[in-house]
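As you look at this complex, bear in mind that one protein chain is not there, while each of the others sits in place.
Each chain carries a letter (A, B, C and D) given by its place in the written order, and its residues are counted from 1.
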Amino acid sequence: MIKNFFIIAILAGLAAIFVTLFWDFGDSETLTPLATHYATNGATEVGAPNLVTSIVVTYRGFDTLGEVTILFLVASIVSFFLKREKVQKEIAPKRETSEIILTAAKLLVPIVMLLGVYVFINGHLTPGGGFQGGAIIATAFVLLLMANPDFEINHKIIATVESVSGIAFVLIGVLGILLAGGFLDNKVLPLGTFGKIFSAGAIPLIYSFVGLKVGSELSNILSNLQGVQKEEM
Amino acid sequence: MVNIILQIAGGIMLLAVILSLYRFFKAGSLVDRVIAFDVMTIISISLIALITHFSGRTIYIDVAIIYGLLSFLGVIIIARYLEKSL
Amino acid sequence: MEVLKIIGALITLLGSVFLLLGSIGLIRMPDVFTRIQTGTKASTLGALLSLLGIGIIYLDIAGKVFLLIVFILITNPVSSHMLARAAHYIGVKKADVTVVDELEDFENEKQKNETQISE
Amino acid sequence: MNLIIIIVLSVVMVVMAITAIIHKKLAVAVIATGVVSLMASVMYLLMAAPDVAMTEAAIGSGLSTIIFFYVLNKIRKAK
Partner (left out) sequence: MEIIALITGFALILIGLYGILSKKNIIKIIVGFSLFDTGLHVLIVTVGYIKGGTAPILDSVVGTTNVASKIVDPVPQALVLTAIVIGLGVTALMLAYALKMYQAKKSLDISDFKDMKW
């Protein structure tokens, strides 16, 4: 009873804070100075039509670095936690997969992979980018697992892709210090024509590596969560 | 003219969302709720296509492509969960 | 050009009507399997028509819309098939007016054959 | 029109969130969370944020539901 009272008190306090903030909230008509700077100079400084991409990759590149690090830590902790013990008891018979999903998986897995690659290579032109592309690639692995429950993702390949793309991401950042203005500067490569695929300096390259890294990390988490299913407890 | 017709279409789609919400609550089993979820996903794709028109940015259709390709996976995994063969 | 746009808008309207019919069927149908069929067939047709209409209005994204239509045509039947299979497997109650259940007949047949072989 | 769409989306989201908290079955709660993510994604599109909408569609209503169901399946098996 006393616990419920505390909960309601906390919620009411938060609601009161919100209402006071809400009275001061006016519809904003103009951008903040920082956003104005990004909007007016982003096209010439970075050369990417998608301003969100230019902020994520270049202006606030450290955010992306930290985010990728957090995902890497999560993947390591999950795989450490759900470590598979080699207990091979008899597994309950599963229902066989129907032919329709097998055919659909054969047809769809390459398409989904290709879509993921499209999304992160075109990240500076259209909505999308490394994170979305990585999530789509991880989903393709889920589709494979759905069609064939005994399918095992090769952990060596995943680990290799993850480490290589992570190292390449940091290396491009360091190259930015040496050749251009600072860490993760995209002017390592020439800016090119505005609005074309090979433009905006190193942004497509960086986003591709981010996409590969996120994709392999998410697949690692998923395969750990799925692999733990096979051992009988 | 085009705008008015598309607004009516949007209204009808929203009505469809509300009706499938009703089915979600008056469901006899889990499968019913999953069907309602599936229908809501499909309606959302059409709604995104309409928003493409209302906001005047054709670039939004990319979001609908991602939706159309990925949304069915959720339903498949729930189905595998239901038949106990995940 | 204007006529083409109005035609596209009308096709979208038709698609939204099909979506509404699918939702009404979701409420009116008596059991799970009929609901699956109305919720998937009518809704798929509705989504296809709405997307087609938008593709006609904006011809510059017609390629992407066509791709999306193909994706929906592939993925939607698969998901509804999986769902119907799962519902059949866990023994969801069928409506009283059900006449034919071919999957059950097939599985009974298979079981009978297997017992014959083992004997 | 945008106003009407956003009102309907808000109602659906809040109702689904309440369902996710108070419903007894865990699977229903997870599906309701998926619906909240779905509607939030359309709302981001109305808020002129297609990048965020895409991320939410791929991660919030896709991968998140998948991970939840893997764990629910594991827990059910261990019973």
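The rule is simple: a residue touches a chain if its C-beta (ideal position, glycine included) is under 8 Å from a C-beta of that chain, and two chains touch if they have at least 3 such contacts.
Predicted, not measured: the structure shown is a model, and the values here were computed from it.
K.L.:
Of the chains that are displayed, which are in contact with the missing one across the whole complex?
P.N.:
The chain that is not shown is in contact with A, B, D.
K.L.:
From the listed residues A:L34, A:L114 or A:L179, report the one that touches the chain absent from this view.
P.N.:
From the options A:L34, A:L114 or A:L179, the contact with the absent chain belongs to A:L34.
K.L.:
Going by the touch rule given at the top, which residues of chain D touch the chain that is not shown?
P.N.:
Looking at chain D, the ones touching the missing chain are residues 2-3, 6-7, 9-10, 13-14, 17-18, 20-21, 26, 29-30, 33, 36-37, 40, 43-44, 46-52, 55-56, 59-60, 63-64, 67-68, 71-72, 74-75, 78.
K.L.:
Going by the touch rule given at the top, which residues of chain B touch the chain that is not shown?
P.N.:
Within chain B, the residues that touch the unshown chain are 55-57, 59-60.
K.L.:
Even though one chain is hidden, which residues of chain A still touch it in the full complex?
P.N.:
Residue positions of chain A that touch the missing chain: 3-4, 7, 10-11, 14-15, 18, 22, 25, 27-32, 34-36, 38-40, 43, 49-52, 55-56, 60, 63-64, 67, 70-71, 74, 77-78, 81-82, 126-127, 129, 131, 135, 194-195, 214, 218, 221, 224-225, 228, 233.
Assume only the chains that are shown with their structure count from here on.
K.L.:
With chain centres defined as C-alpha means, what is the inter-centre distance between chain A and chain C in Å?
P.N.:
Here chain A and chain C have centroids separated by 32 Å.
K.L.:
Could you state the distance in Å from the CA-based centre of chain C to that of chain D?
P.N.:
The answer is 22 Å.
K.L.:
Please compute the C-alpha centroid of chain A, do the same for chain D, then give the distance between them in whole Å.
P.N.:
Chain centroid spacing, chain A to chain D, equals 19 Å.
K.L.:
Residues of chain B that contact two or more other chains, please.
P.N.:
Expected reply: 10, 17, 34, 59-60, 62-63, 65-66, 69-71, 73, 76-78, 80, 83, 86.
K.L.:
Any chance you could list the residues of chain C touching two or more other chains?
P.N.:
71, 75, 78, 82, 85, 89
K.L.:
Can you list the chain B residues touching chain D in their complex?
P.N.:
Contact set of chain B toward chain D: 7, 10-11, 14, 17-18, 21, 24-25, 30, 33-34, 37, 40-41, 44, 47-48, 51, 54-55, 57, 59-60, 62-63, 66-67, 70-71, 73-74, 77-78, 81, 86.
K.L.:
Quick one: which bits of chain A touch chain D in the complex? Just the residue numbers, please.
P.N.:
50, 52-53, 119, 127-129, 131-132, 135-136, 138-139, 142, 218, 221-222, 225-226, 228-229, 233
K.L.:
Would you tell me which residues of chain D are touching chain B in their complex?
P.N.:
1-2, 4-5, 8, 12, 15, 19, 25, 27-28, 31, 34-35, 38-39, 41-42, 45-46, 48, 50, 53-54, 57-58, 61-62, 65-66, 69-70, 72-73
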